[in-house]
Structure formats: C-alpha cells, structure tokens
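Missing here: one protein chain of the complex. Every other protein chain is in place.
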C-alpha cells in the first residue's frame, strides 16, 4: 500500500505506517530494516492492541547522509511485510497531498483551512472547493482556489455525486474535507474514499448525531457543547473519531449563541484532525482512529 | 413553598428564589419589597425564558442593620406572589440542610463530599450514608457518620426502598446524593424527592446513558470522556443536568484507565453540583436546570 | 458619563453601568428608577467589592411598550447619581461603536475580528486598520476596510503616534484593538483612550510579560501556554485582564509549534474580550476588570 516510489525525486524524510499481528521482535526488526537502508529514526510511536493482538507503528525517518533509494526502501519493507504479515505504507515528505474542501454556506472552517495552508501549518495543496451553494465563491477567489458550485437535492442525488466524483478524480484528490457541508454523501461515494474523507460534526458525538445538534443540546440543557472530527463512513455520523473538543455553555445561551460558540470549536477541532491526517498520524484500526499525536 | 420561618432564630442572610410569568416591573417590585422589609441585596441574578415567557430570579439578601422578622418577610413576599402569580421560596442562611449519601463500593466521590463538608466548603450536615454493600462502613466511621447497609436486589426491590425511605424520613433528609450508587431507584422513590436527588453519571450525557459507559466510550473510540451531575427523575439518566466536565483520553487508554481518569471528573463535577444546590443556585425550569453560578 | 441622548432616534434597548459606594437600598432604588421611566429589566448583574465598599451594577433594559425619552432617562439616572454618589453611563442599543484595529504582519486575529463583525457576532463597525507594515493591506481590501500603513521606529516615535491619533480622531474611533500589533504604544497615547484599548498578549500574564513569550515558555518547559486579553495601560502588559485561555503543550513542541498552537488561543481570547467590551459587560474597578459575562 505504498505510494509509488518511482516518482520520488529528492526525498529526505518519510513516514512509515505499519500494522501487523503482534509478534515479539517486530519493533527490533523494523528499526533494523530502516537502519539498513540508511534511515535514521526521528520519532517512533507504537500501539499494541492487546485484545486484538495487533501491533501498530508510526516511524518518522530521515536520510541524513545520502539520499535513499526509494525502490530499495520499498523492497526491504515488503520483505519484512511478507515475513510478519505486515500491512504498511510510506509517505515521502516532499509529496504534498491534494485536498478538496466541501462547504455549504458557513465559511469559518473553510477560512481556517485556507489560512493555515497559506501560512504553512497544513502541508497540502487545497486544489478545489465544492459547494452546494454559490455563496462562498468569493472566499475561494480571494485565495485563488477553483470553486465549483454543484447543486444537490435534499433527497440525495446521484447525478450531483457523479459530478463531484469527476472533479475529485480529474484533480487527483487525495483527501476530502467536509468543512460544514450540510448534505449527506451516499455510501457509494464514501466508499470510494475510505479513510480519506474527514467530516466535522457540530456536536460531541455520539451525543446528538443527526440533524440540528445545537437545537438538541439546547433542548436537553447540557452544560458543555462540542464538536467531533471523524472519518466519514457509510453509516452517518458514526465513523472513527479523530478529535473532539468542548466549550462551556449556560442556560443563558440561546441556540444562536451555541452556534456562535460552537464555531470556534468546530474549526479548531477540524483543523487539528486534518493536520494529523496530513502528517500521517492517524491509523484506522478496528473501527477506531489511533492518533499518534 | 417557604421553609417555616417560626423556627428561625438569628437569621441575617437568606436566598430568595422566584419564578413567575414575565411581566414588566417585576424586578423593580421584588427589590422594592425586599428593601421595605429591611433587606439589602448582596447579589441578584435573573433569567428570562423568552419563549416560555417565564422570569426566574435568585436574590441573596442580608439584613445589615437589624434582624428581619421572618413572618413579615414571608407575608410581604406572599402578597407580591399573589399579585404576580409568582412561585417563590426562601432559604435562611443558618438552616443547614440534612444530606444522605448513597454509595456502593467506590468511595472517591464519598470521600470528597465528606472532606468538603468537614472543611466548610459544603454548607450542610451529612446525616447518613446508605449502601447496598458493607464495604464503605469504615469510611463512614472515620468521619463519624451513621452507615446503613441496605441490601438491594438487581431486579429492583420495593422492600429495600421502603427501608431506605424510612431512614430518610426518620433523619429529616432534605437532599439525597447518589455518589456512585450502582442501583436504579424506582420512579416511586424518585418522585418522593423531586429536585432533591442528585446523581453522578459517569459519562457525558446524553452520550452513553445506561450501563457501562466507559466500555461504550472505549468501544466508540472517543477522545474525551465526561461526567454529568443531574437531578434524578423517573426516566433513567434523563433528568435536568446541573454540571458536566470532560477529560482527554487517547487510544492508549484502556477501559480501566478511563475509569481511573473518570474518577477525577466524577468527584469534582458532583461536588460542584451539590454545592450549587446547597447554595440555592439551581432552579429547575421546563425540564432544564438553570444554574445561577 | 452618558453618551449624548439627543442623537438617539428609535432606541428600544440600553445597557446601564453603575458604580457607587455600597449603600443598602441601592439596587431597589435603581430598579425603581428604571421602572418609573418605562424600562423593563431584561438582565441585571451586581458585584459588591466588600473590601473596597463599592457596588457595581450592569442593567440591560428594554422599553417594551413605548419608546423612552432619552432625556428623561438621563435626568432620572442623574438625580439618583447625585443622591448615591453614583458614577454611571448608558449605552443605547442602536449606537454602533467605531473600532480601529492595529496589526503588524500576522493576520489570524484580524481575520477573526473581520469575520465575526461581518456575521453579526461583534456589534460594531470596524472603521479602519492601521499597521506598521504594508503586508495586510490585501486583507483589509477584501473586507472593504480602509487600511493605513504608518511606519513606526523600534525606538518609539511620537510622529507616528501623532499620525495614528489623527486617524483615530478623524474617524471618531471609540475602541482600539491591538490585534498582534508588535509595537509598544507610548503612555501618552494609551492615556488618550483609557479603558478603550484592548491588547492581546501571547502569554498567560503575568507569566512571560515582555518580548518573545513563547521563547520564554519553551525555555522554561511549561506544560500549558496561554493568551491574555487586557486593557492597555501606561505600564506595559500590566493592564486589567479581561480574558485568558490556555492550551496544552509538551516537550515535543518547538517554539514554532507553540506559536502555531498559540494562535488559536490568541484569536478566541481576543474576540471574546472585544465582544464583552462591545456589549458593555466589562467595568474597570480598582485596577481589575469586572466581567459580567
């Protein structure tokens, strides 16, 4: 599951993500292998799911003396993989992922992603913005990002999704960010980008899944409201949770106040989740997101 | 709904809680009334439920020059109440409420309540501890609080509840605190103490209502776990929320780790809710707890 | 200290802020006075500084039946003021304050203020942006706000300040927000706008006052970094604190990481402080900011 190493030019850093059945010696063998191909380990994080007997590791490697031969690295890792039934992928540091942002009318999350990308905090290229409303075209223009208005019926709409999918493919999109996109994507769509669609839900999931979470929260009289960034899966609002945050509310806060307060949490939680994804810090395992933050 | 003023000896402070249909002038009239009976307002908080057209107020009054005549205060407030369809109650500062704490086996919440009461942070008298297990008798003894072991069937058990209710009545209990009491009280029991039973639920309600919330949270892979202090109502885990708190967890945390981390949140959230209740800062309105914190 | 009521057109709401020596009966008299001039109290908050024997109150009033006569309101409050040695001011709801934002090169706080003002979360008019660098002119243009580049020497520079002050006066500026403005204003400048200059300091004051707070924090190995919004006073970084926030850091965070993490706190803390100021929720008393949030 590696990205094609042949296209690599001057790599000096890479992140290797590995999962395998937990067997003694695996850490030692993996680090030895990376050492043999000239890599120096900058940071390594492990997680062993004892019940699931699975071993997960993220290794951040650099090649301090001379450039790596991507093919050699690839072969060495594959050899280890065959031996340990290891699943692995490598992401070379210079390869910027292409990101599409889906929005509706609210722009606080979009603005944050654009500003963070511009100042270098998000290592990616925001290649296009897709919206079911024309409202945010101006924002896209200011940041010189192509904007596509694709109308979508409430009832779900395979024609719109076809149009969206064509745009994603034509632009070689690697990650889709649903930044307050108020339409539901079909299971078919979602399964085309498994583990590569990040959604921000404006509640502390699993509380208040579904529509109008701030209305539900107000009705219920909760004292904290939250936001949840998660991978989209076929089941609505139930995918692996990457990050969550909360903010305090009181009986004085109307639904409108909660919406306003919620915005700060939504955008920071989403931005953090996107950054971790782009830095290959998130691994989905047994339906949960393991975050090597 | 006032406490009997005739038993009052040397009162110098009181809290008045008022709710009424929202009508212009009510604040002015209430403050004027308290002024006329010699009271000086130390702190006043209002909340107007605009949709429900209801006005709620908490007034903390002192009698700086001479002692109030409780009967006169009572009559003045009742006169106003008749005029404004106002619901009211007064709690004189010197009257300590009697509290019963229900526990099972875990003692972190119980310990906190006992320590806080002893150092003066909780203005009450903890009159008895009731448990379905004998384990915590020693803790009760150390703090010289009577301990009653009342066995309770899993299936619910009206005989045990009768026994518990007798104990509450015999001790003139004003507030029941369920401090990690792992049995469900029947609707009949709960309705005997409306707005006077505070429960700590070890999750961020409404997420993970019901049993084994940390197991549910772990299964779901959430990134924050929480605790909720709420008034018990006939519907399980659905009563008005007084206070909530959260703490960060990661994929590394086992269920046991979550239980441990959760304890700190449970006890602080419960202690805060109990203190606010004892200071008459909580009013239940339209199924929600308004907290004048 | 009221704003001129004669210019008021169709006022229906106002906020009255009052401070006076604490005397029994003051709450009752103030609410009675507002009642007499037709006002209905929507929200009232008090604070009594017992040591300083001072009483502070914020009252949010509406005129539900007929429009108030501002002059009548003014006279009634002044009469009370004479009697109780009361200091007071009123701010009519329709009167939007004019705000100048000072920036240098970083735009995260500026962006937030502009977005919040545009979506109605900040009740004000951002009339101009002043910077010691030309970099953010484009941002100003996008939001149609006049931008003024005023160069400033490191050494302090009375000519630049004269130019800035002229701009503020010409635009009838009511509030100055220092949104990551990296120059120090002279005491003379600051004293021209007492209690009307809000600064965001990128540390948890009083820790790390002065320059390069993130470097200091990193050096010290703190586990939380913060931001502080405060009124500017002649003494650098020592004015009344309006709001503070923190975020967790670890040994892994470089100074650059702290700068990035700090941005989220800086902008939310500053935005909250500005909003509270614009809603007349902040009163400076005995060198501290009392916030009726």
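To keep things simple, chains are lettered A, B and C as they appear, and every chain counts its residues starting from 1.
In this text, a residue touches a chain if its C-beta (ideal position, glycine included) is under 8 Å from a C-beta of that chain, and two chains touch if they have at least 3 such contacts.
Note that this is a predicted model, so its numbers are computed, not measured.
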item: Touched by the hidden chain, restricted to displayed chains; value: A, B, C
item: Residue touching the undisplayed chain, where the options are B:23, B:89 or B:108; value: B:108
item: Identified contact with the non-displayed chain, of A:45, A:125, A:171 or A:186; value: A:45
item: Of C:21, C:64, C:187 or C:206, the residue in touch with the unshown chain; value: C:206
item: Hidden partner chain, residues of chain C it touches; value: 47, 204-208, 220-224, 226, 240-246, 250-252, 287-291, 293
item: Residues from chain B at the interface with the omitted partner, ascending; value: 107-108, 111, 115, 121, 142, 260, 264, 268
item: Chain not shown, touching residues in chain A; value: 24-25, 27-29, 31-32, 34-35, 40-46, 48, 64-65
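In this section, only the chains that are shown with their structure count from here on.
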item: Where chain B and chain C overlap in contact partners, by chain label; value: A
item: Chain nearest the global centroid, as defined over all protein CA atoms shown; value: C
item: Same-residue or different-residue interface between chain A and chain C, half as cut-off; value: same
item: Centre-of-Cα separation between chain C and chain A, whole angstrom; value: 38
